[in-house]
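Below is a structure I'd like to ask you about.
A single protein chain has been omitted; all remaining protein chains appear in their positions.
Here is chain A:
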């Protein structure tokens, strides 16, 4: 500073400041933030003003009013005397249910088809190709309608249900299965079940590590299966069989009791699974193809079987390529599940953004809440997959 000539005034240093890239970027960012905040402030104010002008009620007070309509499937307790707020959670859980089931089955099916497409067996490879080309190119909504209206609607009426013994029934109204009813004293059985479940996870990782370190293999699958069956089984018998099954029964028009899988859920799940799996299959295939051929050749020449090569050498490396696009398929599936409303599966969009919006008329509030949910689901799926992805890429040597 002292080296500056006495004439240098603040104007110059202001100019200097202005040309300082750091300061400049800060200023621009500040302006951008202000603009965004101002924009939203304007929009929100504007909306409130307009709504009031038109005599439309605003605010979230409606969430406490009783809903007054029934919902066919709910994972939490619900009837028409519960509030509109509750319908939000009923819908949300139904969305999560269909998405989780869809992701689970689409992943399994997608991997099988993707691997099959690369099979040396001509027929298997062709069937996989055929599957992918068909289901990837038919619009999803059409597929949902196909399963719901064309396939599931041809099932017989409740009185002529297809049945397995007296336990499971299938008809146009759904699939009726026995339900486990937990009685007093069943806590210990449930505990034993989960304890074993946790144990199997530990055994899985332990055996994997041991194999890495010593090369010794362990029959993980057989051992775990035996564990899961015997331990809870023995506890169950010792506790005096405190769990029983409730069978569905035809009473009046419909089956009562037991567990019901409604056809809306089934149709949507099949359509989402089949559709998304065709994309996942392509992702899996490209992931596998991306692994250097030398890797599998080396593995085969080391004496590993084909299955082992795939499982231990190819797939782990392919995962790095597979995961990012897989994430977006999962997100797509979740978002696509909102097509539920076309066939009346009670997901968030159908229940909350459909019936609740209509019964209350509070479009802005309801749409904002619904968008918030999809945003949250999307972002959290991305985060989880990013973490997983990072872990996978560390394996690289």
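Heads up, the rule we're going with is that a contact is a pair of C-beta atoms (placed from the backbone, for glycine too) under 8 Å apart; a residue touches a chain by one contact, two chains touch by 3 or more; residues count from 1.
Quick note on the criterion: contacts and distances are computed from a predicted model.
Participant: I want to check something: the complex is missing a chain, and I'd like its UniProt protein name from "V-type ATP synthase alpha chain", "Oxidoreductase", "Amino acid ABC transporter substrate-binding protein" or "4Fe-4S ferredoxin".
Facilitator: Of the names offered in "V-type ATP synthase alpha chain", "Oxidoreductase", "Amino acid ABC transporter substrate-binding protein" or "4Fe-4S ferredoxin", the one UniProt assigns to the missing chain is "Amino acid ABC transporter substrate-binding protein".
Participant: With the missing chain put back, one of A:175, A:235, A:274 or A:339 would touch it. Which one?
Facilitator: Touches the omitted chain: A:339.
Participant: Decide which residue listed in A:28, A:60, A:130 or A:253 touches the omitted chain of the complex.
Facilitator: Touching the chain that is not displayed is residue A:253.
Participant: Pick out which of A:41, A:149 or A:191 touches the chain that's been left out of the picture.
Facilitator: Answer from the full complex: A:149 touches the omitted chain.
Participant: Write down which of A:114, A:248, A:263 or A:287 is the residue touching the left-out chain.
Facilitator: A:263
Participant: Residue by residue, what part of chain A touches the chain that was omitted?
Facilitator: Counting over the whole complex, chain A touches the hidden chain at residues 43, 46-47, 49-51, 53-57, 68-72, 79-81, 141, 149, 153, 157, 172-173, 251-254, 256, 263, 339, 341-342, 344, 346, 349-350, 353-355, 357-361, 363-364, 367.
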